[in-house]
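Shown here: the complex without one of its protein chains, the others still in place.
Letters A, B and C mark the chains in the order given here, with residues in each chain numbered from 1 onward.
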Amino acid sequence: MRYFPLSPDDRREMLAALGISDNKELFADIPPAIRFQGEFQIPALSEPEVTRRLEGLADKNVNAKSTPSFLGGGIYQHYIPAAIRHLVMRSEFYTAYTPYQAEVSQGTLQAIFEYQTMICLLSGMDVTNASMYDGATAVAEAALMARAVTGKNQILVARSLHPQYRAVLRTYLHPLGLEVVEVPWNEKGQLDLAATPAENAACLILQNPNFLGLVEDCAAAGQWIHTASGLFVYAFAEAISLGLFPPAASFDADIVAGEGQSLGMPPSFGGPGLGVFAAKEKYVRRMPGRLVGAAQDVDGKRAFVMVLATREQHIRREKATSNICSNQALCALTALTYLSLMGEEGFRQVAEQCFCKAHYLADRLEKVAGVKSLFQTPFFNEVAVVLPSDPHRLNEALLQKGILGGIPLGRDYPELGNAMLLAATEVNSKEEIDRLVQAVAEWRGGQR
Amino acid sequence: MRYFPLSPDDRREMLAALGISDNKELFADIPPAIRFQGEFQIPALSEPEVTRRLEGLADKNVNAKSTPSFLGGGIYQHYIPAAIRHLVMRSEFYTAYTPYQAEVSQGTLQAIFEYQTMICLLSGMDVTNASMYDGATAVAEAALMARAVTGKNQILVARSLHPQYRAVLRTYLHPLGLEVVEVPWNEKGQLDLAATPAENAACLILQNPNFLGLVEDCAAAGQWIHTASGLFVYAFAEAISLGLFPPAASFDADIVAGEGQSLGMPPSFGGPGLGVFAAKEKYVRRMPGRLVGAAQDVDGKRAFVMVLATREQHIRREKATSNICSNQALCALTALTYLSLMGEEGFRQVAEQCFCKAHYLADRLEKVAGVKSLFQTPFFNEVAVVLPSDPHRLNEALLQKGILGGIPLGRDYPELGNAMLLAATEVNSKEEIDRLVQAVAEWRGGQR
Amino acid sequence: MSELIFEKSRHGCSGCSLTPLDVPAAPLDIPTRDRIGLPEISEPEVVRHFVNLSQKNFSVDNGFYPLGSCTMKYNPKINEDMAALPGFAWLHPYQPDCTIQGALELIWELDQALSEIAGMTRFTLQPAAGAHGELTGLLLITRHFEQKGEKRDIVLIPDSAHGTNPASAALAGCRVVVVRSDARGGVDLDDLSTKLSDRVMALMLTNPNTLGLFDENILRIADLVHRAGGLLYYDGANLEGTCGFARPGDMGFDVVHINLHKTFSTPHGGGGPGSGPVGVKALLVPYLPVPLVEKKADGTFAAEWDRPESIGMMRSFFGNFLVAVKAYTYILSLGGLGLRQMTADAVLNANYLLSLVREAYELPYNRVCKHEFVLSTHKFGEWGLKVIDVAKRLLDKGFHAPTVAFPQIVEGALMVEPTETESKSTLEAFARALLEIEEEARTHPELLHEAPHNTPVRRIDDVAANRNPVFRWKRS
Partner (left out) sequence: MSELIFEKSRHGCSGCSLTPLDVPAAPLDIPTRDRIGLPEISEPEVVRHFVNLSQKNFSVDNGFYPLGSCTMKYNPKINEDMAALPGFAWLHPYQPDCTIQGALELIWELDQALSEIAGMTRFTLQPAAGAHGELTGLLLITRHFEQKGEKRDIVLIPDSAHGTNPASAALAGCRVVVVRSDARGGVDLDDLSTKLSDRVMALMLTNPNTLGLFDENILRIADLVHRAGGLLYYDGANLEGTCGFARPGDMGFDVVHINLHKTFSTPHGGGGPGSGPVGVKALLVPYLPVPLVEKKADGTFAAEWDRPESIGMMRSFFGNFLVAVKAYTYILSLGGLGLRQMTADAVLNANYLLSLVREAYELPYNRVCKHEFVLSTHKFGEWGLKVIDVAKRLLDKGFHAPTVAFPQIVEGALMVEPTETESKSTLEAFARALLEIEEEARTHPELLHEAPHNTPVRRIDDVAANRNPVFRWKRS
């Protein structure tokens, strides 16, 4: 096997040095009853064969690179500058692990420190951790942190928070006996503050833009939950919005948690992405995840090192702020290189282009008879529309024309019936959008 | 422009520091009559646009990766281990230049030294240079070197040398007044020694296997030219053959020149490939191209450095052994990584597999009525067959079935009429070969 | 050289290339922000920044990285290429099933392969890492007892366990009770028996354990736990030690997690992403997270969401799918026999390396090890040195350090895991370095104490960095 550097001679010599004749002796401590006698039914493939097999699987998929797509819902397609992969795929980055030995890990450590700073800049928060698994778990950890900070056991969560984030939240909170209370949206599709009492809430989790693409009144929400001494958790599922929206800190958010996949990562069938987590400094000792801090070496040279490890599982064990160990560091590096390349202007422009494309899409779609926007509320780069019939049928019709349509909302929100969520980003050309709209119109025509 | 690190402020400050107000002043030395007043009609594309444009061009081609191909003739498809690109695309390798500053170029220098050694091992020769442009120019330079060594002005070249190598040879030798004499092949398709006198020849250039895929009697050829005091130039266009054939040195070759594309490089539409050049040490001072030698630094540490630069153009100018400056160093590195990964056994096995695949192909093709091998002479991984009618028509028929056929030989060898040259390598599966043969049979059937 | 990216910013520069907007500019009818403060840098400078940063890292592709418990093996390059195929990387998780058949098939196939390898019934690939798998597994067990109507909330964890085990248990709402290790480094059966009760939900075990030792009593242990009505959880971080030789399923484990970024060669990425698939015996299958990929009678694949007994979702979508692509590529590359050879070589390497250094260091448990072993540097205390000094000195000698100070039951633990992708001569060179260091410790302890000497930076002042932590750069 080409990955194994021991030659047959080596193996012989090493066994001899150990004074044994057969490597079975190295496994003599395994009770005979459980020694595996079989053979895995997995034939070994050569590198060319494995390539063909995997390319074959890949080719069975319709991919959103060669097919125009309007899918969003927490995973977005954005242009990824070519330089990124060249940097992230540097052996020294991707084949290293957690920077336990700081002196030979300054590359990773400085990168995380820079990443932390970038997210602080985007969010306006004081402290960012080195990453969480994804947006959903980041939000769940935010809820746990809010509980730890406030000592309260109820979590208020906007019904317009990503359905999967809410699902994960329920999974995480259930065994701890925390109560999850959904706050509905009002007639504008925005959080309905009047609907729910806030007194017992450890926090309010509000996604902006919300799952329906709509911009929330975060200032009001923040004030409301703070009045009730709960924390305000600002969640996001489309990180590009951070380039345009006022920073979460301006709404006095206590914790920011969301998905960073848009920052240089392809959709990747949903993973790996990047769990972004930031908070006010006063809560830092309750924060989950790794933190890197500025430091100096014995010669006074600038350096970086992991700090506040006493919060973490390997030291605190069952009293740790979280159980997270391996995180999504390489994705954080990806986001860092993305933001470095885009820069101040570029990042803002991407956000504006997304805004414009989605608005063009919405305008055009609205003109198709029988299609209308679900709400007339300001939105970012996604729009929910109501269709005259089952959106799955529309998606099938679009696929026939080589288009990946939108997300049917009925499964997660039965009350929305035939609604569909469509996203547009800077990569969707006008021509693509026109083609989509045309196809919708034709489908609609065929329906009557 | 994203590649330019000068900001508008920088430009202003720098001009100010130079005491000028407009960068036009930096071009004041250009006579007004020739100042370019126009504007190039080349619109700038964004990175996504340029990607789309280039992908569009690439998609207009039928590529030999997704289409079974039996094209050879000096450019071959072999499996390229995945690790190679990861190594060759290390920034430190591909964004450096010629290792003029040896102390900060040990990576490149050691790699070239290792490459030189690899080629010496394959060829049995004493000295290998750091690369030439391609097989054709390597052969042309070999002829010039033979002239310089022997002082004779006639170059004997096998007619079965790659037609393009012969063409380049003619281009190179013509202005120097050297005479190129073609030596025909005999009824077995091998060099016909009886046909031509050797007395005035500076060298004999013989390709093995020859362009028709046939194995030559190199020992006889070497002896023959040596008897006439000419040099024996062993040429090759399929480097994989070096894994199976006796080394050129065993035929007492004086110079080895050929194409190394097969050693880890894709077909690349013919370039870049790798001009391989090796010779006996006694001729080293007449050799073209760069040479790296072992050295020590002032602390006695092992090091590598360019040696015998006094042969080269930057020192010797019009008396240099060649005008070559930039070479194909990264291709030499590619070949080095390929040979390192394949290793002794693997390289031999690839050669044997090529041999077997081509023989299977030839056997099967021979069974198609109306198709027969041009010669019954031992061959390596290519076989020339005679078809009942125009091979171009066969290629069209094959293309219809998603197969890239072979090379029609008539253009380069009118005497071969409807012959076609087909190659098979380890990447051509039995199923592909069977498919080809089936298609040939069907085409032949349709002909009658 | 250690300038931060922000310090290289120059107003008006950019490394960004955007296609001009081809639709009408829409009026911004929403509140918008002021300047962010992102750096403004050209592409060449961004590239240089990160290329030079990367060179300050030590990585597996640079040299020996015997970080115990982390299985820092070689990351095959073909894995990366396969995961980058647009047909995987550019799939959207909300695409209709008919457009993602290849992805679903891959998930199904990997589930099958892992099930065979671990001796379990089904796997979910949703957990994003080992710790996440632990939480998943514990929640499955919790749900199991909920369904059975049993009130069990104690998780037994050996004192040698990794920190994520108790942390996960806490996160799952359980109480942690620690089980002592016995004199041979295994679970103390008496202590275990004492602590078993009808409140015990599970025992979490790593086997081979974090000492690199196979618990020979595993069948007794399983029996004891099962008799007490509890289930057995297998922390698969150390699957490397027995893969192909003994399967957790056969040992009696009911739930396992596997770290694809360890045994199955996916890169560690400077901390992640990893992947921590969880496999279960049949009794727990109904509780696996949604979506679960099913193969239908017609040979097509479907993402099954309608699983009423499921614990729900552990994270969004299908987990770290691209990591799964890499692991699947690896499993196909090795095949069944290769996986067994992998373990055989990993264990041989560990025992061979151990044999070269055991005289100079202290070996707390004198037994054959599996894929890793733990030494004690207790005696370095005599010379005023700690295990960290040994670690730092190793950096000077061109090696990454082993895991230090873990497991906590060994004083000054040095946990060494060579993996199967290291050569005999590398092991010998590392052994020489360890012996040299022991010698240096006796004769020139300051060499260790002041180490490292020739790394990109020298010993870092942790204490100061923690006293007044600075988490981000600010314009000064």
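Keep in mind that, in the parts below, a contact is a pair of C-beta atoms (placed from the backbone, for glycine too) under 8 Å apart; a residue touches a chain by one contact, two chains touch by 3 or more.
These figures come from a predicted structure and were not determined experimentally.
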| remark: Listed by label, the shown chains touching the absent chain are A, B, C
| Which of C:T32, C:Q101, C:S376 or C:S423 touches the chain that is not shown? | C:S423
| request: Touching the absent chain in the whole complex: find that residue among B:L191, B:V276 or B:L291. | output: B:L291
| task | With the missing chain put back, which residues of chain A would touch it? List them for me. | result | 2-10, 46-49, 82-83, 85-86, 91-92
| List the chain C residues touching the unshown chain? | 1, 8, 10, 17, 42-45, 47-48, 51-52, 55, 61-63, 74, 76-77, 333, 398, 421-425
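To be clear about the criterion, only the chains that are shown with their structure count from here on.
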| query | If you take the mean of the Cα atoms for each chain, which one ends up farthest from chain C? | reply | B
| field | Pair sharing more residue contacts (C-beta pairs) when B-C is set against A-C | value | A-C
| note | Separation of the C-alpha centres, chain A versus chain B, in whole Å, is 48
| request: Return the distance between the CA-based centres of chain B and chain C, expressed in whole Å. | output: 46
| note | Where chain B touches two or more other chains at once, the residues are 2, 47-48, 82, 86, 91
| Interface hub residues of chain C, defined as touching at least two other chains | 13-19, 40-41, 43, 47, 51, 76, 78, 80-81
